[in-house]
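The complex is shown incomplete by one protein chain, all other protein chains being positioned as in the whole.
And then subunit A:
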């Protein structure tokens, strides 16, 4: 009876209105951010060919940061949420003190990162919390203070603010104020999906990393890919500092690569040179790295330049040494991030570059930034707000033609 009513309305809708191309049976979300057919730069990232992902087992295992036994091991194709799930499963299996909790975590989480973990590791260790971020983080800090590895999930980075007091005044200051008593909440890891996906608008798109990078005491990490996510998350959980682990949710399903199956860690607070170059350094992290990579490919072809691409990975405390060494080599630099340009990571990186005498003297152009405008993420205009290939390409031109 119900079904026929529904069907009735559906056919009415179809009859009354011109049909869109989307077939009804496919559950899909309308994207507000599709490029026009004429586009040559602003094309969607082709994740099956991007050089930023390991498309074969061999390329995954070549990574020099992986320990030898991992490089001798096997890999499995995973997307980003699967690699997070894999890391969480390994952490839970390896260490009885690991707890995993947050809103809707028990059934697998709204982004499926905790799928099957409650079943496999028990409802005492993997559980739902009431809807209260300040409760979740306060609880996690308490558990960490008493020796647990508390992995807390904030459902969206946009919802972390009720927990701000706990993070800023408690997690970040715990070790400092305890002094020689030596207690700390290093067992705390706060995971949160972040960034735009095309239709999240004001409250499902935020990337608030620079609110945390202003707080010494927190280690703020954002992985770019499944391999990175697994290794950095395991490092964050193992780390004796409280970590904020931000997961670019646009990559959860989109970014797929071969990921080593065993447990491994990747270094925190260490940037990675993804591609070497001589004329310009681009510094970024997270999702925009794919945009940068596409813009670089086009610019290198069109302009005959060679561009170095660096992934910060940990945005605070960040790896100045790698960045400065690169800029001293290239003499030109730009920073790309998705969150607002004002007081963002780019500001900190640019200031540090011009502050370093040796690097400053080497500069042949001002340090440039491509970032979100100083606005909140507006639904209809997301594609004009998040840095796109055209904007990065144009800024590359500005930098090299300066």
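Rule of thumb we're sticking to: contacts are C-beta pairs under 8 Å (C-beta built on N, C-alpha and C of every residue); 3 or more make two chains touch, one makes a residue touch a chain; residues count from 1.
Throughout what follows, contacts and distances are computed from a predicted model.
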Missing chain, UniProt name, options "Mediator of RNA polymerase II transcription subunit 20", "2-oxoisovalerate dehydrogenase subunit alpha", "RBR-type E3 ubiquitin transferase" or "Guanosine nucleotide diphosphate dissociation inhibitor": which is it?
"2-oxoisovalerate dehydrogenase subunit alpha"
Among A:97, A:134 or A:352, which one is in touch with the chain left out?
A:134
Considering the whole complex, which of A:86, A:158 or A:209 touches the chain not shown?
A:158
When the complex is taken as a whole, what residues of subunit A touch the one chain not shown?
2, 5-6, 9-10, 12-13, 16-17, 19-22, 24, 26-32, 35-36, 38-42, 103-104, 106-108, 110, 127-135, 158-159, 161-162, 198-204, 341-342, 373-376, 378-381, 384-385, 388-391, 394
